[in-house]
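Of the protein chains in this complex, all but one are displayed in their positions.
On to subunit A.
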């Protein structure tokens, strides 16, 4: 033993692994679609190539193709193609556990031994001589956390340990070892070997150089044939390592193979490395290794006794530590995250050229309250999401009935079964299915309505609902009135007008619709959006709360209830549109909903927001229309019968039941605002006997 100490031990640079995303993607789908709970080992294929860069080693790489294909996609996916010079295949085995605990509990040492045994047996049987790639056999253990898209794994490249270790007699660049003639011939022979599709991916070979400097590359199995004549014989291998003083890992098992198969003590090895696709002898190495006699003898003993297996090493370290690696692919696999980045794309593209001033942050942070989750509510919610609005609350007390899904675009038959889900919750579920990142909330609640007698035992509940509605309005930025009755819009209108929230109303007739934004309430504007709004505030104060006046001295824009009173008298607008809500031409609701949302986007992008003046199509006030989103009308009325649409303005009425000064600014009135008594009182002012039975659709039709 003492003799060996003077000579350095031959040290091998460990193999390094690299796993392509595609491998984990396919493993995940394999696990989900085919394997299920089955955790039996899976044969896989790794790929490597000779190092081709003086600073970087080549990795043993796993790709999607490393895994067996799923039966259903066999036709479309090519199997591993042999003969690719940059993808020499190495056989491997994958143990994918079902749990993280299982992963950590794996007896790594015995698994490594089992794989080393396979290498040893293939050497013993001569199989390795035929198919040398077996010498680079590897092992992968993993746990695929498919819920978090993270993968824990550990590689092993089992190497048979020579004891005592081989020592190094000589190691130098191949260009120094060979004569010039030899080097030329070696390069040519190697290039031929690498360029022939039958040998390009055969990673171990014999390099024989005859006395006339002619080099030949042969298969390992031709060793016997190379024993005649005066020639240099080197054992070559594709060296994934780039280091100038160390051969790569595959040489370890090659030496064990040579030592036990041919009982050689002194061996010349050739670390084949490349540059630009050609043999680079300045980069390649030639070395001479010495394996001690006792070692050979021991191996020979082992040879006779196949039960004896040399000990093995080879677990890959993680930055120098024996710790499993973990890779997270949530960014590229989590459908929610993918949906978010994809959803933003269209909007960002709009900003790019058509609408550079589009404020995506304002849209995504605006909290929208949708009162009513029917035909209009469904459609408005979808349009809001399309514009990048992410915070949506839906309020509805109804359940999804069989007649709903055809027109109410968020529901399907499933939502109608077993008595039907609540519309609000079914709509939220559906919104999340469309876009998982939406922050949608469902509130199952009836909107307190004037004119609907409240039995005394329900009084408390209705009062509670009033309070809840007020809280909801307080906590949102924009409110959509999308219910199918006129009276259900009253209380929200009053509350919004008091808090100066953005309100948008959409109402449908049989073939005509009204979409409008409510003007600011008579009170001071509390929610200050910008300095200009502040100016409005102070101006308003200076004017002594002249409730009908706007900052420009113009009239305040009306709400749904004012405009009804002051609307121009014509045959269309004379009708109370909402009365016929559920009997409408099917195209009407999507048109009105889309306009309602576009109106909101307009308001959010207008410097004066809720106080913005009404603008008209073909407006002569051209300076104002220069907003990138175009004009901001107060009301849009449309008729499908005429295929026409017009923009109108209706100013606030001082006798409006919902937004007039007295209704809002008188302290006693406000105090009673959520009170049932007041509700009941005001209810009496409605002459019509409203019917809230939505199943009696036909009764609503006004002829």
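The rule is simple: a contact is a pair of C-beta atoms (placed from the backbone, for glycine too) under 8 Å apart; a residue touches a chain by one contact, two chains touch by 3 or more; residues count from 1.
FYI, contacts and distances are computed from a predicted model.
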Taking the list "Queuine tRNA-ribosyltransferase accessory subunit 2", "Large ribosomal subunit protein uL15m", "Glycosyl phosphatidyl inositol protein transamidase complex subunit" or "Ubiquitin-like-conjugating enzyme ATG10", the UniProt entry for the undisplayed chain gives the protein name "Ubiquitin-like-conjugating enzyme ATG10"
Pick from A:325, A:399 or A:585: which residue touches the chain that isn't shown?
A:325
Residue of A:21, A:458 or A:471 touching the missing chain in the full complex:
A:21
Hidden partner chain, touching residue among A:338, A:360 or A:631:
A:338
Determine and list the subunit A residues touching the chain excluded from the picture.
9-14, 16-25, 55-56, 59, 76-78, 104, 108-109, 161-162, 165-166, 243, 246, 252, 276-277, 311-313, 315, 318-329, 331-332, 338, 341-342, 345, 348-349, 352-353
